[in-house]
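Missing here: one protein chain of the complex. Every other protein chain is in place.
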């Protein structure tokens, strides 16, 4: 165990800090609730990802030929470490996160594992540069937790799949360029065995995106309808009808993404600032002993997830398998984030119920927004119940129901 | 809604108080951990029940011909109210509870519903007077939560059942006179349809009682072995092979017993005394704001169960069905009692781990004892999981798994 | 000893449930929630016709002269239906402020109008500190000027100030920081110098406003009770608010449980109804186990206001602390049982989810009330 940085890493950390100080604008803070509804903001965020990428700060661990910095020689451990430094400094600097995160963290790693050489070259560099925003076509109205029951079908006609059906809860579909999508290619096979994983250009004719309004009032996710949408067979990832396996790889990346501890730390810091500055009965809220208990309880849970992520990073550096860690991360982090927001609302009292557009709102309304949004994340990406099933069955080997 | 007592009830309350003041000895307090291991104490407690009974304070609502005070004319409501007053005053006076509680609260009501006239006359008066201590022969090594899978069998031979098999977790079997027992009388029928409910004299030849030691170190419950035990057919309650229905009546009484709120109130009062008298950092523990939050939280839960029991009493007085109330009572009360004990241990700190025999022990060691015992009650009488199943399926009509 | 509802109360409960099911179904809640004013005049009128606005008003002043338990029964139905509008603030809080605090003249002036629904009112207590428990944080001031008082200051989180007729407003009338310097005034919403700006809130079934008072002249005869005598009335109002919100929360918790159970009985996943999964069953059962005993806590607190005044404050805080958390937890679970659809605007459950949070935070969060329970219980 050694949590210190090497002199090189420290130097790199200083570089990153300097760069962020220069490039993170005070006016475009990390936490802007519901920002994905605003086209101008989307353009800014794409621009921001390009800038980060050009500075060499996005997905460094990817192979050089696909836009990363990893060499066959094996600087991968070094790069993973640097990436961690970048991610941490971004949180500290309250920099906006990557708008193309589903590309970078979900479809990218999946393509590296299952994609053809041509697919990798075609998509990966653009994913990194923020040129291609991706969305995920998994859930359907009839298949949420029971993902494998999906019915969107893709029939093969010559060199194309002809896709018909509907997806739902598709975050970012309203501005995404591409979708990674699960479709049924063999309706006669058992449900897990007739699914394929294909990449769909969102500009294809026959696609209709209809925004769904979230309980926050934002249009963050969508219904996506496919009517005879033609998708080249070259966009198949992995084998035909073997999409379930590919999908699971992405799901695990999704769980890690939703279970990101940097986000949690950022939220807790915000809560602490709030509790220290808001006053009740003439004292800062953070001086109230009962409140201190609850703040400390959250602090401990946040810190344990931080060290837990260090441990997982170490495992990754050593090439050890993470097991069901992604499910634990997803389960714990989403519930923890929601708990942080709930306490923030309590700190705020009546102010906690003010909408972000309202006068007198605190922290631009991020707390009630995130309070709701984090509940959505407890549900999305596999509900807490599903994660518990996974942990019990795959992690502990308990028999399937 | 009217929580006041009538002048008659108030007068009765004063009578009860006076009686208890005269008859509750300071030296035989209510809370004597593990007292059922001690034969002298058992004799005392039987004596105490007889005294209570002779004073007219036990199961007043039972019909006069079976030892109660209820007349065909219909003074039952009045008696139920008086019984409630007695029960509350007994808690306040910290009087020992009934040793024959399983008779009075479980088999008694069941016999009144399902027993023959002869059975009622034979058993009920002795149950009340504390002459007959009863135990419950339900659980078996292979059938705990899945009670209906029991295998102790009773074959009919002339006027007798011949019983063979084994029961387990049989509280009080070591000194009980009688057992109400579930036996399989038709091994070929579906599991719920081949069970009968019979009454077994514990002095019958062929019965072996082997005490089990609880985690508290006490011998509170037992294994009971039956080897060709002859039980007269006259001891069958209800129809042959219809015992499951009878058993369920008893189970519901058991849940109410385990969910008794008077016990909960007594425990909470004890916790509060403790928190007010124990000191930390120069102040009573109850002055610590974080501790006050937790005490108040428990106080609220305790009080809500108290009023909840008033509501159930009112429903009973009006002859309304309690529905799944017994399951809610059992689930909530046992968890609440355990939580009260857990907080008491925290108030005590290192003192909380002292055994009842130890020097320096607080409150005669009742807290760690009850901390364990209440966990046993979360498990016994249908685990919390089983109660939740019942509430969901019978109460909410959710489909069976 | 009777811990139950009378026949009249059962009728009140039933008629309220029926009326609200008809006049305030989720579609109406949605329409009002999405609209600018946050209430429906038609619905408000219907409720007045039912006599609900006069529930607590003595018969002599044209009301039904009923008690807090009746009001709690009614408010539980409001909570079930998530009724939007000023009812809680007008028919319970403002009305009781006048019943309790005003002299005969003021009662005669206002109670008949409040009872009939001709006039509505609200209470303006909170200011920037967001703290209603400490008199010292009150900054608004009233100064005598001839036959009037001149009020200046800024109130926040004033429910429905934008649409009621009357604001019962707390101001400081002496140099003292203590409770004896606080006076209540009945302020006409249309008074000159008063500017009212709605604040946007997450719970769209409750609306609150910022109220700016710039030298607002209030006739001296609109002083409620004694000069400097406002604080005990405010404390009483907060107790009533605690019970009222708890009752609302009880009804709301029952409703979200029903919504969740209904959904679980129709939604299929993995080839079976999700309600057949033990995880879902147990979540629902835990909701029952919280809601059922809590009902009695609400009833008792309301009853205490009617019959056991010395227990009323503690019982009110108990009910508020418990129901705040229970409603929030139940709403959270109900959303989770609904899955993705529960997170959409399109589905109704979020209206209850947000109302649960408002209920939790307004009039003192659970920790505040628990500390009061401890203090009043002599811990």
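Letters A, B and C mark the chains as written, and numbering starts fresh at 1 in each.
The definition used in the following text is that a residue touches a chain if its C-beta (ideal position, glycine included) is under 8 Å from a C-beta of that chain, and two chains touch if they have at least 3 such contacts.
Nothing here was measured: the structure is a model prediction, and the numbers come from that model.
Student: Taking the whole complex into account, name the chains on display that the unshown chain touches.
Tutor: Missing chain, whole complex, touching shown chains: A, B, C.
Student: Using the definition of touch stated at the top, determine which of A:286, A:358 or A:374 touches the missing chain.
Tutor: A:286
Student: So which bits of chain C touch the chain we can't see?
Tutor: 277-279, 282
Student: Can you name the residues of chain A that touch the chain not displayed here?
Tutor: Interface with the chain not displayed, on the chain A side: 1-5, 9, 81, 84, 272, 275-276, 286, 289, 292-293, 295-297, 299-301, 303-305, 307-308, 310-311, 313-315, 317-318, 324-325, 328, 331-332, 385, 387-389, 391-393, 395-401.
Student: Which parts of chain B face the unshown chain closely enough to count as touching?
Tutor: Answer for chain B: residues 139, 142-146, 149, 168-169, 212-215, 217, 279-282, 290-291, 345-346, 348-355, 357-360, 368, 371-372, 375-376, 378-380, 383-385, 388 touch the chain left out.
Convention: only the chains that are shown with their structure count from here on.
Student: Report back the single chain whose CA centre is most distant from the CA centre of chain A.
Tutor: In terms of C-alpha centroids, the chain at the greatest distance from chain A is B.
Student: Can you check how far apart chain B and chain C are, centre to centre, with Cα atoms defining each centre and the answer in Å?
Tutor: 41
Student: Could you grab the centroid distance between chain A and chain B? Build each centroid from C-alpha atoms only and quote it in angstrom.
Tutor: Those two chain centres are 53 Å apart.
Student: Name the residues of chain A that each touch 2 or more other chains.
Tutor: 288, 290
Student: Considering chain C alone, which of its residues make contact with at least two other chains?
Tutor: Residue numbers touching two or more other chains: 277, 280, 367, 371.
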